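The complex appears here without one of its protein chains, the remainder shown in place.
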Amino acid sequence: MIIIMKMGAPREEIDAVMRKVEDEGYKTHPIFGVERTVIGVIGDDREKRPGPFERMPGVERVERVLRPFKLASREFHPHDTVIQLNGHAIGGEQVIVMAGPCAVESRDQMTEVAHAVKEAGATVLRGGAFKPRTSPYSFQGLGEYGLKLLKEAGQAASLPVVTEVLSTRDMPLVREYADILQIGTRNMQNFALLTAAGQTGRPVLLKRGMSNTIEELLMAAEYILAEGNGRIMLCERGIRTFEKYTRFTLDLNAVPLLKQLSHLPVVVDPSQATGKWDLVAPMSKAAVASGADGLIIEVHPNPSDALSDANQQIKPDTFAQLMQDLRVLAPAVGRTI
Amino acid sequence: MIIIMKMGAPREEIDAVMRKVEDEGYKTHPIFGVERTVIGVIGDDREKRPGPFERMPGVERVERVLRPFKLASREFHPHDTVIQLNGHAIGGEQVIVMAGPCAVESRDQMTEVAHAVKEAGATVLRGGAFKPRTSPYSFQGLGEYGLKLLKEAGQAASLPVVTEVLSTRDMPLVREYADILQIGTRNMQNFALLTAAGQTGRPVLLKRGMSNTIEELLMAAEYILAEGNGRIMLCERGIRTFEKYTRFTLDLNAVPLLKQLSHLPVVVDPSQATGKWDLVAPMSKAAVASGADGLIIEVHPNPSDALSDANQQIKPDTFAQLMQDLRVLAPAVGRTI
Amino acid sequence: MIIIMKMGAPREEIDAVMRKVEDEGYKTHPIFGVERTVIGVIGDDREKRPGPFERMPGVERVERVLRPFKLASREFHPHDTVIQLNGHAIGGEQVIVMAGPCAVESRDQMTEVAHAVKEAGATVLRGGAFKPRTSPYSFQGLGEYGLKLLKEAGQAASLPVVTEVLSTRDMPLVREYADILQIGTRNMQNFALLTAAGQTGRPVLLKRGMSNTIEELLMAAEYILAEGNGRIMLCERGIRTFEKYTRFTLDLNAVPLLKQLSHLPVVVDPSQATGKWDLVAPMSKAAVASGADGLIIEVHPNPSDALSDANQQIKPDTFAQLMQDLRVLAPAVGRTI
Partner (left out) sequence: MIIIMKMGAPREEIDAVMRKVEDEGYKTHPIFGVERTVIGVIGDDREKRPGPFERMPGVERVERVLRPFKLASREFHPHDTVIQLNGHAIGGEQVIVMAGPCAVESRDQMTEVAHAVKEAGATVLRGGAFKPRTSPYSFQGLGEYGLKLLKEAGQAASLPVVTEVLSTRDMPLVREYADILQIGTRNMQNFALLTAAGQTGRPVLLKRGMSNTIEELLMAAEYILAEGNGRIMLCERGIRTFEKYTRFTLDLNAVPLLKQLSHLPVVVDPSQATGKWDLVAPMSKAAVASGADGLIIEVHPNPSDALSDANQQIKPDTFAQLMQDLRVLAPAVGRTI
């Protein structure tokens, strides 16, 4: 931590800050500059908010030196985390594709989709049974029955399943069915849920909050890691900006950045991000080209009749075509699919 | 709902869309314009996402006509909601001030603060026992013991208390102590929690998500209202923007807008919004001048030693001075304090 | 400047960075921490971008210590700048109100408005003759004829005038007519225009770019100050965020922040910011309560027929009522109007 004093802060104020820093168990290292004094604070300050010092007389502001995440960082864990699942390695050479409908709606829908995406080359089946909806009047998902249909379809097609868990209350139920637990964008800072997901030991697909920074995403992963669960996929799914033509702004810059800062695999969700089915294919390709370890794509047998997010789901044949295109693209960036 | 067809969309496509609209139980009303056809959809479409139609051939986009919220809207409930609490009316002529520390830390701290804010004119005591923290290494709150200290201090000073509930799991516990349940910014779209809060019948202080629109805030209120609980205060607490000098950007425009769109009282949190103690006073005054029905302000006996958000809490004497200033200001906008 | 080295950066890399810093004429001051080394750079680094050092092997990132603005800062100019204009002091006790139509449209319109706002208590007349419009098909302003009408109306009502200058090409013309030169939000980083405005010596109303930070606004002022022109009013006029119910988000937090960081007067434009005429009054009051030194408000005799921004202009009688309300409010925050 670096404490920047105000211009002309008198010696007593500088001394008072240094005393307080030392009282808290850190070493100080003042630098007397031309215009102002800067106090270097030596020690691991990850648990310390810069606030307390900012309030002291003569202090202008405080800058942190250390990134606040540790277990999620590549510095402390240089090698890539690879998650083994059903014979596939997530975070290795292969780009993993998770596909399926936004929401589980019926047995027929799930059976049809599961076989279609399996045949096209998907490695995980997705489907929501508990749906977070902006409006209380919208379809909220089939709940446990949805989980059963999802699991059944996954087993029939030999695909592990990923599904969202919305609250700690549902965790025991969802973990019975889910091979991968999804923490959605609205829950990225639901810390009780993160802790509960950490305790299951189950692989977690952790979606970036729609208005959360990359640093906050890594801090959310830190909550899960702190429970001893390192099987985490970080998922970029679009952030909120002023642009209105897309539902969110898919921030692909996050992909290479997360790969630099962290050892965890990175997955991209072009369906949720863009909210437009005809942007899913180009953004999937862009995601793979940017270095993503996986994709999660919404596929529905008949999107126009979907009970949620109709506009962003693609049809099985569009998905099959995309997978074919990705099989051509992936080797051009040193990956398989 | 208005369905805007693409330029040159052929008659068959227009007919297909109209048939589908009618199949869903709405009436259609086409307008054949110069460049394109527009189809008016007649009926209450609040439960219908525009998606399905956007996917049909020839459709360019869909615009909703109705605001998606109903119970929270002034159209359906023209008169101001006034919440009675402990002899005070929230949403009436008086501007209500809730004050207290960010986090409950100790009995001494709470006793000191409770009496100080009471004496200065606060009408509700605030204090967090369950704290949502970006880092798992930060102080997470005292939990139930914190609730007890809060309640005890509130009773000693004859102040009702407001405190945050972080998850459905904690709801039964928190509702035992809280006179007002606070739903925090990170949980504004935690729909299970909203529903649970609705079921308690307890007054709810619903904070705007840091990246949620005003419409989404009203939809979150709609979840609580749908459970039969109309005792909701909407709280503007800063949104996330590109500006870095403040922690968030306090969006005071939301105050008069929410008062137009909804009948619910509106409270402003200048402490969380700005993250800077020396902006709390000017933004509190601005909030009252903009028409806010209440304020929630962080007050700590010794901010430099605070276990969380040290930089945004004000001291009891600064708070007393602010209350005095507000007592001068409020009548100038037709309010009391 | 503080250079933060990577964890485990070897001694040679640290030495190389220090050599380069010293080669550039600064003194170095290394701090060897627990996890990493930090190098303090002593000297005025305002002209130095942190870039060059960030590229060196072993460097993780660079943090600046000094704010990049100097002439605009309160540190180097502690006393408030007060701009004398036509017997009024901008930046003093009185809150200055500039009012008039978005665009100059006709002699009748200007005469009517000028007298109305004068009578209601405005101290400056506004009106655009060169209009920046998103669409080339929209009304672009009356140009020089508009300037003439504006000036004529201002003289008839004994009001100085403020009007926007869009390009260096128009500067000689506009400065002939304008008592205050307005630099609009789209031109805040039109550096040639800033320099030209600086050279006129004329008072400048500098509007914050709709996506510019407070720091960038002060840097834009620095361009004008660097030409020897210190008669600058900083104007908050709304920033671009994800919120869609308002045209922009008026960031009133900027008012007290700018007053802390700078000695320049601060003006607020609630008309442009909100884009809604019925938010102008509450946000004007909030602006004054937050500490603004002035307001600029769009007033049109018949907004429904306005050639631009019809939705945000208020009528003369609404303006008169607002002025009356502000005359009650201002003393409550220690100001006059």
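Note that the chains take the letters A, B and C in the order they are written out, and that residue 1 is the start of every chain.
One rule holds for everything that comes next: a contact is a pair of C-beta atoms (placed from the backbone, for glycine too) under 8 Å apart; a residue touches a chain by one contact, two chains touch by 3 or more.
Since the structure is predicted, the reported quantities are computational estimates derived from the model, not experimental observations.
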| item | value |
| --- | --- |
| Chains still shown that are in contact with the chain withheld from the display | A, B, C |
| Contacting the left-out chain in the complete assembly, out of A:83, A:214, A:232 or A:310 | A:214 |
| Absent-chain interface as seen on chain C, which is shown | 20, 46-47, 49-52, 54-56, 68, 132-138, 140, 166-170, 186-187, 189-193, 195, 209-211, 216, 219, 222-223, 226, 240, 277, 303-306, 308-312 |
| Hidden partner interface residues of chain B, rising order | 2, 4, 6-7, 29, 31, 33-36, 38, 40, 42-44, 63, 65-66, 75, 211, 240-242, 244 |
| Touch residues of chain A, complete complex, unshown partner | 211, 213-215, 239, 241-246, 249-257, 260, 273-274, 278-279, 282-283, 285-291, 325, 328-329, 331-333 |
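Criterion: only the chains that are shown with their structure count from here on.
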| item | value |
| --- | --- |
| Farthest chain (mean CA position) relative to chain C | A |
| Interface numbering overlap (same over half, different under half) for chain A and chain B | same |
| Chain centre separation (chain B, chain C; CA means) in Å | 30 |
| Distance from chain C to chain A - Cα centre to Cα centre, in angstrom | 38 |
| Computed distance of Cα centres, chain B from chain A, in Å | 26 |
| Overlap residues in chain C, where contacts from two or more other chains coincide | 211, 241-242, 244 |
